[in-house]
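Heads up, one of the protein chains got dropped from this complex, but the rest are sitting where they should.
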Amino acid sequence: MTGAGLQSLEALASAIPNGASVAIPPDYSFVAMAATRALIRRGARQLQLLAVPQSGIQADLLIGAGCVESIECAAVTLGELGPAPRFSAAVSSGRVAIKDSTCPAIHAALQASEKGLPFLPSRGIIGSDLLKVRTEWRVIDNPFPPHDPIVALPALKPDVALFHAPFADRRGNIWIGRRRELVTMAHAATRTFVTVEEVRDLDLMDDETLAAGALPSLYVSVIAEAKNGAWPLGLAGFYEADDAALRRYAELASSEAGFARYLGEVLGARQAAE
Amino acid sequence: MTGAGLQSLEALASAIPNGASVAIPPDYSFVAMAATRALIRRGARQLQLLAVPQSGIQADLLIGAGCVESIECAAVTLGELGPAPRFSAAVSSGRVAIKDSTCPAIHAALQASEKGLPFLPSRGIIGSDLLKVRTEWRVIDNPFPPHDPIVALPALKPDVALFHAPFADRRGNIWIGRRRELVTMAHAATRTFVTVEEVRDLDLMDDETLAAGALPSLYVSVIAEAKNGAWPLGLAGFYEADDAALRRYAELASSEAGFARYLGEVLGARQAAE
Amino acid sequence: MPPRFSQAELLIVTVARLLEGVEHVAVGASSPIPGSAAFLAQAWAGGETRVTVLGSRRNNDFTDGGRELFDCAAQGRIGAFFLGGGQIDGRGNVNLVGLGHYPNLDVRFPGSFGSAYLYFLVPRVILFREEHSPRVLVPQVDFISAPGTSAPGVHRPGGPHALVTGRALFSFDKTRTRFRLESVHPGETPASIRATTGFDYDDPATPATTIPPDEKTLALIRGPVRAAIAEVYPRFAARLVPPEAA
Partner (left out) sequence: MPPRFSQAELLIVTVARLLEGVEHVAVGASSPIPGSAAFLAQAWAGGETRVTVLGSRRNNDFTDGGRELFDCAAQGRIGAFFLGGGQIDGRGNVNLVGLGHYPNLDVRFPGSFGSAYLYFLVPRVILFREEHSPRVLVPQVDFISAPGTSAPGVHRPGGPHALVTGRALFSFDKTRTRFRLESVHPGETPASIRATTGFDYDDPATPATTIPPDEKTLALIRGPVRAAIAEVYPRFAARLVPPEAA
């Protein structure tokens, strides 16, 4: 790749400052797990996570490792493997502040930033206690008939969007396929950091079929290569999730001591590769 | 293709009723010109065109042929070939009603329908005379600091979205590549009518690369095959515009008599093929 | 002799019956039984019912990112959806956030997901919770992730249609904002339902017994339905066939 965008995984992790608000995708959508481990290795602190709109092992790991000050999300869960233990413990104890939300509210608030708008209206929500605890959300009058009440969601503008993708081209365009929440994240965020399986010597924009799944380099600040960078999660269409590794996480993370053991096992073992 | 979606071009044109509001894409984005000729042949009347967000020869042809009662658009022009003569004449004389708009307002109003919202806010516009002539647009207070005035655009929900695409798959999914205004149009419209160069015996969703550029059949009501269906416009990545034919249109359409001659030449000559 | 069936199979067929006539069923996170029910309804409809399963590649044609499910629902293109709940109360309110006084919860659940939106917009929302106990079915939820009903004037084309638990099937009466017991599952009685339900509800003079799946339906569940659900819920699919049928 030409240009200054390509950096090492460590450099990428170091460029995400402590205290940054960081938007992350859901477990089924191109999660930057290698970068997550690099953030833990560098001892990131006080991150303000924004799950778009939910997270799983990524948020749980960062929370367990003490990297997180607050999280805004519609949910954090390990799916079929049960609740996210470090998330549940940290939020119940108040150690990590939570801004409870609902999936479409997070999508809409990012679209507000994408459009440079102060807010986007949203259907639903009225009557939910979310409206009580999210005191910054407003109910306004729909200015058109039937002039019904409608929720106005203030724009969310993350400092950083962070995800993993199958590949970048030599100009720094990223192939994201149909994972278009990544496009919204990148448009909304001030800076976008991407790890990729590989940099390919081609131009995504030369081929309309590939271009259809491309995020233009215009929105991308830093790219780092990370083979199997979504592990132990999968990368849809490229590799499956590592079921045993996820189960191992769910087992160990259920206690603080177990979580520490997991970190020791995984950070050490994968450091060479990453 | 399996399913009831595949029809003849004539059937597709007949299924668009007189008086329908019809959303059409800009000249550079997959315009259903063969279907446009079929609409003229069937004598469509009182169409309410919505250019997303501008149009060229397609709107000019429909207006010249008397199919149009009103048009909402940010612009109609033949580009390097000059103004759109039938549009200019019909709008100046008041024979066709115009709702002047601006490109992002049309995109936003369609996104409002896409989200089932009564309106979407928009930046800009305040101080433009568009706000005076579009009496249904409202200026509301941004409910968040600095509480500045902001325009609320009521949702646009076309009865029909009409466009041409390179191909459909056997399940009725449409490949639209990076022409994503077509996705917004289809999401916003009640029904979507698509002509395609061909129906291919594959499933777009089986291949993540192709899926990235697919509009799911969920949003598509009718598909018809039309070879060179964008002619005389091009189909980006598939064929170029027919420059001579476009020039011929611009020359003839500058007078009503010339326009009638053009219709005679083109509708007759292409009927067999379409 | 009637066929033997599992609890899961009874619940799948019970939920599937509620999906009749729905053109497009969407299935959210952590929903193996509702997902299986959607595939069963699809099989009954000769494949004409569209089923979209979150997290699936084979049964998810969305190409506009995470927001498409919600936009699609707001467009009126989704006929049925499922919600669970750590707590569900007698007015149809659901709690997916936690137990206790927010934010200092005694037990934290994963979160509200899309409930605070889809519950308003999808015409036929089916509440599904296998555990039927006073702990889950409460007089009033600790936190309203999504309300069962809305004040007049609030845009709300959607809402609760039915509640399926491991013991019974309830319908929801939007006018009375109350559940009504429709049928008790085999082995349960009106009294056992009353005893294990924390909220008040209406019941008919003689509640029906939930009709078990017949042989043909069981074959569908153990065949194509199991195959379809296995993609997203492999552990659940592995448990779906009773040992004696293996």
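Chains here go by letter, A, B and C, matching the order in which they are written, and residues are numbered from 1 within each.
One rule holds in what follows: a contact is a pair of C-beta atoms (placed from the backbone, for glycine too) under 8 Å apart; a residue touches a chain by one contact, two chains touch by 3 or more.
Computed from a predicted model, the values in this text were never measured in an experiment.
Asker: Taking the complete complex into account, tell me which visible chains touch the one left out.
Answerer: A, B
Asker: For the chain left off this view, which of A:Gly19, A:Gly116 or A:Gly264 is in contact with it?
Answerer: A:Gly116
Asker: Tell me which of B:Ser21, B:Gln54 or B:Asn173 is the one touching the absent chain.
Answerer: The one listed residue touching the chain not shown is B:Gln54.
Asker: Which listed residue, B:Ser29, B:Ser113, B:Thr195 or B:Asn228, touches the chain dropped from view?
Answerer: In the full complex, the listed residue that touches the missing chain is B:Ser29.
Asker: Among B:Cys103, B:Leu202 or B:Ala260, choose the residue that contacts the chain missing from this document, as touch is defined above.
Answerer: B:Cys103
Asker: Which residue numbers on chain B touch the omitted chain?
Answerer: 25-26, 28-29, 52-54, 73-77, 79-80, 83-84, 87-88, 91-92, 94, 98, 100-105, 107-108, 111, 122-130, 133, 146, 148-150, 178-184, 236-237
Asker: Need a quick check: the contact residues on chain A for the chain that isn't drawn.
Answerer: Against the left-out chain, chain A lists 113-117, 173, 183, 187, 205, 211-219.
Assume only the chains that are shown with their structure count from here on.
Asker: Chain adjacency by touch: line, ring, star, complete or other shape?
Answerer: Basically all the chains touch each other, so complete.
Asker: State which chain is most central when centres are taken as means of Cα atoms.
Answerer: Smallest centre-to-centre distance to the global C-alpha mean: chain A.
Asker: Which one of the chains is farthest from chain B, going by Cα centres?
Answerer: So the chain farthest away from chain B turns out to be C.
Asker: Taking the mean of the C-alpha atoms as each chain's centre, how many Å separate chain B from chain C?
Answerer: Using C-alpha averages as centres, the distance is 40 Å.
Asker: Need the CA-centroid distance for the pair chain A / chain B, whole Å please.
Answerer: So the centre of chain A lies 36 Å away from the centre of chain B.
Asker: With chain centres defined as C-alpha means, what is the inter-centre distance between chain A and chain C in Å?
Answerer: Distance between chain centres, rounded to whole Å: 29 Å.
Asker: Can you list the residues of chain A that touch 2 or more other chains?
Answerer: 108, 122-123, 148, 150, 178, 236-237
Asker: For chain C, jot down the residues that touch at least 2 other chains.
Answerer: 57, 62-64, 70, 74, 121 - these are the residues of chain C that touch more than one other chain.
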